[in-house]
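Shown here: the complex without one of its protein chains, the others still in place.
A, B, C and D label the chains in the order they appear, each numbered from 1.
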Amino acid sequence: MEGIDLNIIAFYILAGFSVFSALGILFAKNVVHAVFLLVLVFLGIAGVFIISNAEFVGVTQIMIYIGGVLILMMFGIMLTHRIDGKRLESENRSVLIATLLGFGLLGILFYPIKAGFPLFDFGSNEETGFTVTEQIGIHLMTTELIALEVTAVLLLMALVGAAYLAGLNLKKKGVNDTD
Amino acid sequence: MENILLYIILFAPLVSAALSYFLTKKWAGETLVGFSLLVLLAAIMAWFKQPVSSGFELDWILAGNQNFSIGLYYDQLAGIMTIVVAIVALLVAIFSMEYMKHDGGQPRYFAMLGLFAFSMYGIVLASNLLLTFVFWELVGFSSYLLIGFWFEKDAPPISSFKAFLMNKVGDIGFLLGIFILYAFFKTLNIQELIGLDPVNAAIPNGLLIALGIGLFLAAVGKSAQFPLQTWLPDAMTGPTPVSALIHAATMVAAGVYLMVRVFPMLAPEVLTVIGIVGGITAFMGAFAAFAQNDIKKILAFSTVSQLGYMIMAVGAGFPVAAFIHLTTHAFFKAGLFLCSGSIIHYYHETNHTAGFDPQDIRNMGGLKKVLPFTFMAFTLCMLSLAGLPLFSGFLSKEMILNGLVSADHLPSFVLVFGFASVFMTAAYMARLYFKVFFNQQVAGEKYAEAVSVKVPLLTLSSLSIGFVFSMNPLSPDDSWLLSVLTSYKGIGIADHFVWVPILSIGLALSGLIFSYLYIERKMLSGLVSGVKSLTYNLSNRNFYLDDIYDVAFVSGSKTLAKAAYWWDQKVVDRVVNLMGKTQVVLAYLIGWFDRRIVDGGVRLVTWLVNFAGNRTRQVQGGNLQNYLAWAVFGVLLIFYFFELMT
Amino acid sequence: MVMDHLLSWLVFVPLIAAVVMLTIPQSQGHLYKWVALGALGIVTILSLVLVFSFNQGIAGYGADSLQFTKQLDWINLNVGSFGSLLIQYYVGVDGLSLALVLLSAIVLFIGVISSWNIKKNVQGYFLLYMVLSTSVIGCFVALDFFLFYLFFEFMLLPMYFLIGIWGGKRRAYASIKFFIYTLIGSLLILMVMIGLSLSVVQGPDSTVHTFDIMKMMNPENYLPGSLLALDFDGQLLGLTYRAWAFILLIVGFAIKLPAVPVHTWLPDAHVEAPTPISVVLAGILLKIGGYGFYRIGYTIFPDGAIEYGWWIALFGVIAIIYAAFVAMAQADLKRLIAYSSVSHMGFVMLGMASLTVEGNAGALFQMFSHGIISALLFLMSGVLYDRTGDRMIANYSGLAGKMPLFCVAVILSFFAALGLPGFSGFIAEFLVLIGAFDGAINGSVVDTFMPVLGLLGLVLGAAYFLWTIQRMFFGKFWVREESWQLPDLNARELIMIIPLVILALFFGIFPGLLLDLANETVMGFVEYVNTQGHQNLELINAAVR
Amino acid sequence: MIPIEHYIIFSSMLLVIGLMIILIKRNAIMILAGVELILNAANINLVAFSQNDPSLSGQMMTLFVIVVAVAESAVALAIVYQIYRHQGISNIDELNELKG
Partner (left out) sequence: MSMSSLNEQIQAIIGDFGVLLPEATLIVGSFILIILQLIFKDKAGATKVTFSLFLLGLISLAVSYSSVSGEYFGGLISITPVVGLAKPFFIVVTGFVLLFPKGEDLLKRGEYHFLLLMILLGAMLLIQVNNLLLFYLTLELISITSYILINFNFDRKGFEAGIKYLLFGAMASGLMLYGMSLMYGLAGSLDLIAIGDLISNGQSSGLWLPLALMLFFIGIWFKLALAPMHIWSPDAYEAGPTPVVAYISIVPKVAVLIFFAQFVSTTQLNAIDFDWKMIFSGLAIVSMFVGNLSALNQSNAKRMMAYSSIAHSGMLIIGLIVGDSFGLQAMLFYAIVYAVMNLGAFYLIDLFQKAGFEEIKDLAGLGRKSPWLGVFVVVIMIALAGLPPTGGFTAKLLMFTALWEYYQSEGYQYLIWLFGLGLLNTAISLFFYLKIPYYMFVYPSESEKNIKFSLKDGTIVAVVVFIVLLSFFKADLLLNVLNQFNFAL
């Protein structure tokens, strides 16, 4: 099956691409560069999603992450940094400790991974007659209905809260400390 | 009310004490005299009316089924002792009225005397060791108060402190003895205990000896035996009548009395120890008396020495002899003390020079003329003390010496000490006698002793005459005391050794002459120079004698006396003081330990807790990423711990 | 009605007084002390009624020998499958506690008189004092472990504030130290209490877990296989759980007692506490430690009493000697007295550990007697402190001339404290030592050297007390500040001191009046501890092997 | 088929890198980026495991996680914005008024 092979090759390429981009964030000096690298990571991950039988998620990833989160972040950066060069630099701190801790975590994962992951046996993937996207839709309205509701509330809450926090300067009262 | 007399004897002094302290303050002395007279009458009546071996027991402490009862017991021993105490107490009370007439603290003084008398009668009459111990401590307490009577001076408080503490050391032994007896016999009644015959009962030998040593230790403390004897000379800082009553006649004799009482409980090994200690004490006391210049201290050391005799007698196995010596000693020594009191009082009344020490014999002399009555009484008592025939001291001393000779369980040096002390006793008393009464240096006007001084002196000096105790003043065996004490179990009459009285009289006489020559030497040498031409030989010999005397005896014995005194003051007292000081130093060390180590440990823990608290807070440095690092680190720690576990 | 609930009235009258005080406005400030005095007067009278209506003849030790009992269910914690925890209001007295109840009433009453001149925040002071009174008396009559623990803990806070607010310069340090020490002790006790309540049920087949101390005496009431049951075979660090529990209890109460080396809170607390609080602390609170040994430690774990009695006696002896030495080194009169308390409480441990009737009677008597005498001693130091604000021994000399009455009082109380016959202290120490010696000779758990060393403690006691008298009262009059006014004792002080002296004398001369009250109980107690203890030990040893 | 372990390796690498970004970068937004990486690592796992899952729970969860991440970022950025406005600080380690 050539398609699968292609998928496999694509996986490694995308995965490698993502990891390298992520490493790029780690080493990037400029905040804006870092955010662009993050875009690349997300793109790579979206690609992985797509080849992993999760097209809808992949698209969502691209749309929400790249379209939402990253734009938010860019806004954030622009709002919180004067675009005069120096302040855009993202400084590093205590690299050694972080590296040690990072490798520590990796060390934890090393042995289990070496031993192999006993993935749950889902049995044969029987055809339901729905595409993945359709199935997602059905699930959203049935099994995950409550989750959907909760998420809706959560989003509303976050909206209200974030808007309230961000827009506080509109109210003179309340900001006790403006220095 | 068959025991009413005993109650009167015991409680009358207490009542008088309470009255004189709280109610009849103005007539405190009269109150005490009155009550003392009552006690004396009661004691004499008891001698005739109170059946022997009578008494009563009352429940006191009931612990479980064990009853610690208290009670009184009357026998000849107690009878004689009560009479002796009552006589001396009465006379001292009378004497005190004159002696203390200018002192503001009279109510306190007479109350304490009453308290003392109460406690003393308690010791005498107590039927069991617990009650004896109770009164034993109480006499110590009243003695403490009386020694420290003049608390505003520097010396009395220290002496009283020392006296009480040393007695307390002895009391530990007493308690130990009581514990051992109780642990084995479950009773503390003396008669019952004697009936159970502890010496032959099934007690481990070590404990039996401990028992004896313990009880003896009590006597060591109270009767000022080696090595605890130093408190007694110090106790002379109290009023002189007190010294006469407590530190000569009665309380210090209580140790001997106890030994006599518990004699059947003493193991043979213990008797040896007692004999040795008594011998050493007698010898040391006598020697130390030589080097004293304080009239009361001389008498105090003499008391120590005589108590040593009594203890020796007990050790030799002749408690009756000890008891009889106790009796005779009580009178003549009280007499001597009251004489000294009379002298001191005289100086107090007449010489008001600042810095004048009315007790220093170097300031005295020629008092024969000034205080003739005192002189007479002193002479009688002194001769009795010296152990010359016809005097009471001779009788008792002979009994003791005979006993010592016949006791073969004692090392021979005890006997040597005994005889040596006879000589020295006579010598130091003569030294005192001649210095005070004959030396012409300081003579004053004739001074009329008050009646309240004369009566006690007269009584006591007449009681020092041998006829009072024995129709045949040359043989102690005929003493009526012996005959009434026959029922006493510890009786034992030593074999007679003809040489003993001869030797002892000889020693005593030579001692007297020795001192006479020494003290009166200057007078003698003047006389000698006057008749030099006539009797060159005599003079020569006299000179020769003087020489020998000076070189061989006087300076020799003086050195020895000094050495003994030095030993007593510098070594024994120092050791005791050192022990006291060590204790204080130890106390400070332990106090330091308590503050720095025990409490310091606690504070260290507190500090550590605080320190740890500040460290755990330091994690909270304010930097979020440090927080995160810490958190991740902690989590990783747990992970790794867990992974290592599995 | 009063007779029916005599003990409850005893306990709660002070609390009622506290409530009454709350209703009195601050402007009527002088009323507080009268209310307090009245309440404790009632308590004293009630305790006398209790003593006189107490039947001394009831033999034995245990639930049957208790008198004036009241037993009501209070909290029933029903925890499902496990069963339920029953907490009872269970009070009663027997010979062990009766004298201590009387003592508490007397000392608390004296304490109010001694507080007469408190100026600072009078309402708060007397409120706390009343609460303290309730919890103290409660401790002595409680027979339910939980109830006991409640009262035990509840003493801490009033005490903390009484020292912390009305205390001296370093009161902050002293109060927190007192609090922490005692709290750690009570936590140890709490641990054991939890364990016991889980192991003990109302009866052999019951699932109702109980805190009833009397039930805890009977091995049959222990759930088979529970940690503290006799047949439990597990061990922790080489000791059985029962042994651990006993040790924890003893350590807990030893802190309160206090025993060396956990005594250092006491001198600090005493030095900083105001006089009346020192009086109460030394007079009663320390006794609760000793009483806890009896009522909780020995009663519930007679096996521990036998196995570890030697150690308890040893620590008792160490306390006697060690604290006496430390006392000798003190420069502060109150500290000296505080250490003398430690030394005296060592006798309690020694006497109790001897497991003889004499020793135990002596230990009980010592608690009573020391209660009276230490109250007296602290009043003495208070007299001086009131006049000059200084307690350094070295700052005084020759006081006897200036204050003769005071000097007499001091001499009497010091001699009472050093165990002069005629005072109650002598009886106590004598009984303790003779009991310990008897026990040592006749095969109890103690050794001969202990009472002998205890005797040494007597000499040391005499030494430091007499030394103090000599330094402070005799010699030429001299004080550090010439401005110090030193009037002799006033009427109020005499009112406090004279009854206490008389009591110390009275019980020294007629010890039977007190000992007879406890005699049957003590006999029963000793018998119980000895027989039950050995039985238990056999069972335990059989199970562990 | 790609071995599931490879997915996990991929995700764990992102996880570690995310963690390190969080610890290293001083900029608040970069830290947020690190958090997003961690969330994405989890998402990769979820997607990978749900490849054969008929109920698609993993994928569903991924969707929700993405949404939550957005909400979280929004709030975070609002706060960061306020901090910047009031204090001119965008580096997180300069915020250390609260400590101890």
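Just so it is clear, a residue touches a chain if its C-beta (ideal position, glycine included) is under 8 Å from a C-beta of that chain, and two chains touch if they have at least 3 such contacts.
This structure is a prediction, so every number in the text was calculated from the model and none was measured.
Listed by label, the shown chains that the missing chain touches in the whole complex are A, B, C, D. Although one chain is not displayed, its contacts with chain D can still be listed: residues 4, 11, 15, 18-19, 22, 28, 31-32, 34-35, 38-39, 41-43, 45-46, 48-50, 53-55, 57-58, 60-61, 64-65, 68, 71-72, 75-76, 79-80, 82-83, 86-87, 92, 95, 97-100. Considering the complete assembly, chain B touches the hidden chain via residues 609-610, 612-614, 616-617, 619-620, 622, 624, 627-628, 630-631, 633-635, 637-639, 642-643, 645-646. Residues 75-82, 85, 121, 123-124, 149-150, 153-154, 156-157, 160-161, 164-165, 171-172, 175-176, 179-180, 183-184, 187-188, 190-191, 194-195, 197-198, 226-227, 234, 236 of chain C touch the missing chain (whole complex, contact as defined above).
To be clear about the criterion, only the chains that are shown with their structure count from here on.
The mean-CA centres of chain B and chain C are about 40 angstrom from one another, to the nearest whole unit. One simple way to say how far apart two chains are is to compare their mean CA positions; for chain A and chain D this gives 6 Å. Within chain D, the positions touching two or more other chains are listed as 19, 23, 26, 93.
Shown for chain A are the residues that touch two or more other chains, namely 93-94, 97-98, 101, 105.
Chain B makes touch with chain D in their complex at residues 617, 620-625, 628-629, 632. The part of chain B that touches chain C in the complex is made up of residues 59-66, 130, 133-135, 137-138, 141, 144-145, 148, 151-154, 156-158, 160-161, 164-165, 168-169, 171-172, 175-176, 178-180, 182-184, 207, 580, 583-584, 586-592, 594, 598-599, 602.
Taken in their complex, chain B has these residues touching chain A: 625-626, 629, 632-633, 636, 639-640, 643.
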